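Every protein chain except one is present and positioned as in the full complex.
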Amino acid sequence: MGTVRVINVSERRRVLTFWERIYLPEVWRGLVLTARHFFVNLWRHTLRLFGVKSALPGAATYQYPEVRRPQSPRLRTLHRLAKRPDGTPRCVACMMCETVCPAFCIKIVAEEVDDPNIEKRPKSFDIDIGRCVFCGFCVEACPEDAIRMDTGITEIGALSREGMVLNIDTLLSLPPKSERGDKPVDFLQQQLVQ
Amino acid sequence: MPKVTIDDLTIDVPAGTTVIQAAEKLGIYIPRYCYHPGLSIAGSCRMCLVEIEKAPKLQIACYTFVTEGMIVRTTTEKVIVARQAILEFLLANHPLDCPVCDQAGECKLQEFYMQFGQYDSTLLENKLKKHKAMPIGPHIMLDSERCILCSRCVRFVDEVSKTHELGIFNRGDHSELLPVKGVTVDNPYSGCLADVCPVGALTDRDFRFKVRVWYLDKTESVCHGCSRGCNIEIHANRRRSHHNDGKLVARLKPRFNGEVNGHWMCDAGRYSYKRFESEDRLLQPLVRLTGKGQEKADWTLALSQVDEQVTHQIGRTGVAAAAVIATPDLSNEELYAVRRLFMQGMKIEKIAHRCPADPNGVEDNLLRKSDTFANTYGAGLIIGAPHTADPTVETILEAAGAGKLKTLFIVGDGLLSRYSADVLREKLKNVETLITIQTHGSVLTELATVALPMTTFAETDGTICNSEGRVQHFDQAIPPVGQSRPLLEMLVDLANRWELKAAPRLPESCFAELAGNVEYFSGLTYSKIGDAGVNPSRRSAATATA
Amino acid sequence: MSAGMEIGAAVGKTIFIVMFALSLGGLLTWVERKQSAVMQDRIGANRASILGFRVWGLFHIIADAVKMFTKEDFVPDTPHKFIHALAPVLSIFFALLSFAVIPFGSSIVIAGQSIGLQVADVNVGILFIFAMMSVAVYGVVLAGWSSNNNYSLLGGVRATAQMISYEITFGLTLVGVIMIFQTLSLQEIVRAQGGLLFGFLPMWGVFLQPLGFLLFMTAAIAETKRIPFDIPEGESEIIGFFLEYSSMKFGMFMFADFIEQILVASMVTTFFFGGWQVPYLGDGGFVFPWGSTIDMNTWLVESLRVISFVLKVSFFCWLQMLIRWTLPRFRFDQLMNLGWKILLPLSLANALVTAIIVLWIGR
Partner (left out) sequence: MLKLVTKNIGIENSHTLAVAKANGVYSRVEKALAMAPEAIVEDVIKSNLRGLGGAGFPAGRKWSFLPKDSPKPRYLVVNGDEGEPGTVKDKYIMIHDPHLLIEGIIITCFAIRSHKAFIYIRGEYDLPIERVEGAIAEAKAAGILGERVMGRDFALDIVVHRGAGAYICGEETSLLESLEGKRGWPRLKPPFPAVEGYQRCPTVVNNIETLSYVPFVIEMGGQAFADLGSERNGGLRIYSVSGRVNKPGVYELPMGTPLRQIIYDHAGGIAGGRQLKAVIPGGSSAPILTAAEIDVPMDFDSLAKIGSMLGSAGIVVFDETVSIPAALLVLARFYAHESCGQCTPCREGTAWMTKIIQRILDGDGRMGDADNLIRIARNVLGNTICPLGDAAALPVISWVTKFRPEFEEWIKRGRPVSQAPIPVTHIGERTAVAV
């Protein structure tokens, strides 16, 4: 760990040299740089086209639907509600997530349970994914570790605004990514099925 | 007057003042659990320990009386360590179930721990298990695990309600707050137990899990349950519409007023908030058009119907056959507006406010009054006093029953608690034009030619006089429910249609006019009434003796 | 030459040059996406497929066209609906019209008739192009004005200011070329570049007017309103004059952009890179400086020349793309500074020095 150097804006804005101010050499350098990329990449693409598999790819991008970017385990993806071993939601409807949510996208209604050791549970638990900003505050705020953002689902879509509101059953049914593996979930499909 | 110095601030206080009270006067808040200004001193929580010069040990601020030249320090290292220790002890067996605890957000244990706690726990031991979620009465739920044994509730039932239902049983850390065997906590003030409990041990069953307290907005108001006029706070959930079953008002809490209700309020008043948004609220004007049944209408139609029907009827049968009943559950402003329009504008002579006694009224030594009208005193001053004939409600209903009245205005809900539906139906059957201005639907609105929906006291500003004549102000807590409107506005609109002069539309200006016209209120304004209210009858008594 | 023949030849040449411009313009929409992608280590558009064939995204040209034509044509609430509709047409029309004077080859002989490979051999071709390019600004101005939108209008105003500023440089740099070649006819200019300098170097404009070339190139790009001179569009600031355009009307503006790009490439080729000239290729075949010759048939020679022209134009299209995806946008004040304080004095100086040299050599 090196020390962090604080650079003032005035300091950063250094005086340009004569050649830089003329601009043309810099333009030239820029063109050379981009042109080099162009030709190198074109060469690699061409090699590939003719079946010569170069170790170096011509592009840094992922071919998205077929190839997916590996997700960091900390990536905040679609929410789910964790369950107790007996299948009931861990959530006790404390409203912490609802309170902390900066997008006001969580709506919980609490109800009383007869079991004095649980006392309280969510009657309904809706997340409006259309409003969610995926900040993860709800996960941070949850004292019961009930709401988690570990489904690995990032493709979220629906055909209506109402379809973007996930209810408690959906949230409880979503598996964590660790259980689901890399198998992609067509989330839209799931929504439509309901 | 001993002079005491607390944290370098000096104050003169009367002898017999405790350090905690003196500190409060200086604006220094000493944390406490067992100390409650409305109860005797227990000195058992030890949270209010302070350092007093020349005392070898820390002293409890709640039971140390000030002496001349006493020097108290509340922020020394020793005090801070002691507070941390007390909090640590209290939490040693307190369950950390704040997520399900309804007290969370107004819990003194949470608050003081955030403020004074030591944060790094050294506790490795298991917590004791005690009774969880135990309903001990119709209104109160006990969770003895959460109890910190401050004994406030025990002292409340011993000293205030004097019903002695609660006790602390067992010894040491097995001590447990429980109701006495075979007893349910159902005294008429049991709701106060949830207020005095500094933690979540005693919670209100009615309020439980409806809405978290930090979503509530507090409005200062005055209870309209009886003529005591207890000072209250209306807690409304305006921020999360899906909570509290979609209703706004979530609970009522007593507000301290040493002259009226102290720290307390009765259960009847406490749970009366359900009326505000009950199913039977009249949400829309009802109009009975000629040759048709009663129909829902908009305000324009309803008011034009009142205009037409009343003008027609009075033109036919005369003002002598018209009467007004204004029940004393209305505010001073509303009563004044009634007087202004009907008495002075329309020249109706028969305006009654005096109702028979409430058969269900209860009176006790603490708060409850048998007169269940909030503003009998004010009604007497505003409607009763200038009245020459001063008929009672009884005589007006008799006259109506005898067919002598053809036009009748009924303003306010008061009749319903005094007369049965059958009696009212019988008495009012000969009234041809019956205009009711009510908050709730009832037999009266069924019979009405035009029924106008009015706001309750939670939905408008105003003042009332309690049985001692104390003028107290209440604020609007929630917007009008449904299409109901404040009475003042309605009467202004009606007056405009009739080209009469009405009382001002806003309660504050209306009160200013009232103060100019009724001697009792002279010189008063809303700002002079303030939060605690004033009692002009005492003022006049004081000036009389002077 | 019979009138029918003449008309036929004119129609043929027109069709060729219009098809050339339009198809190259269409291709450029793909090139722009693909070239930028390759420059930026991406792959670029490659999804449009017909029967599973993707052909490196070439079908996107079709897909784009279909999309442009089928999208909702939203017209803003403006009192100038006709002008609003006219503006994109003007833009593309004048851009295409300029191609009339661009020579894409020398001449061919069909049935004994010599036909110049140029739609209209106007002897003041340069002036014609200037005229057309000046009129083209109306498309932009009218679009901005008729959209009834502050940002559009601002875009139009910027475009006017920019075009007026750079047209001066644009014209002045060509003064040098005109002085050297002593003609305003584009075909003549191209032919004049067929000679050799010092016996081996093709006598292309770029060698005679290197500074002129740079200035011309700069001014020409500015005329096309493309990065780094896309102030009138400025998508991160004001969106620009076509803000209120959608569907194919917007498509026409886009397309006009590409056509202008081709036009600039053609002009650079014509003025500075020998137009259709192939180095050392005379009418009878190659004559190399070291003496060896390759004899060729006229048709072959003409074909090579047309191909040479097309290749040169394609290269300059590529170069403009490279610049467009390399340089950042100027600020408006920088643009004006560059135009008035740097390019204009330099082009004046260039014209002066050229004049002195021409006079000196001529004496």
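Labels A, B and C are assigned to the chains in the order they are written; within every chain, residues are numbered from 1.
Convention: a residue touches a chain if its C-beta (ideal position, glycine included) is under 8 Å from a C-beta of that chain, and two chains touch if they have at least 3 such contacts.
On a predicted model such as this, the values are computed, not experimentally measured, just so you know.
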Contacts of the unshown chain among the visible ones are B
Decide which residue listed in B:V13, B:V66 or B:A82 touches the omitted chain of the complex. B:A82
Of B:T10, B:N170 or B:S522, the residue touching the omitted chain is B:N170
Full-complex touch with the removed chain, picking from B:T5, B:S44 or B:T163, is B:S44
Considering the entire assembly, which residues of chain B contact the chain that has been omitted? 41-47, 49, 56-58, 63, 81-82, 85-86, 88-90, 92-93, 122-126, 128, 148-149, 168, 170-175
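As a working rule, only the chains that are shown with their structure count from here on.
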Between chain B and chain C, what is the separation of their C-alpha centroids in Å? 83
What whole-Å value do you get for the distance between chain A and chain B if each is reduced to the mean of its CA atoms? 50
Interchain centroid distance [CA atoms averaged], chain A/chain C, Å: 45
Mind pulling the residue numbers of chain B that touch at least two other chains? none
For chain C, write out the residues touching at least two other chains, lowest number first. none
Partner chain B, residues of chain A touching it in the complex: 92-96, 98-99, 107-112, 116-120, 143-144
Give the list of chain B residues in touch with chain A in this complex. 97-100, 104, 132-134, 208-210, 212, 214-215, 240, 242-243
Any idea which chain C residues touch chain A in the complex? 35, 37-43, 214, 322-323, 325-327
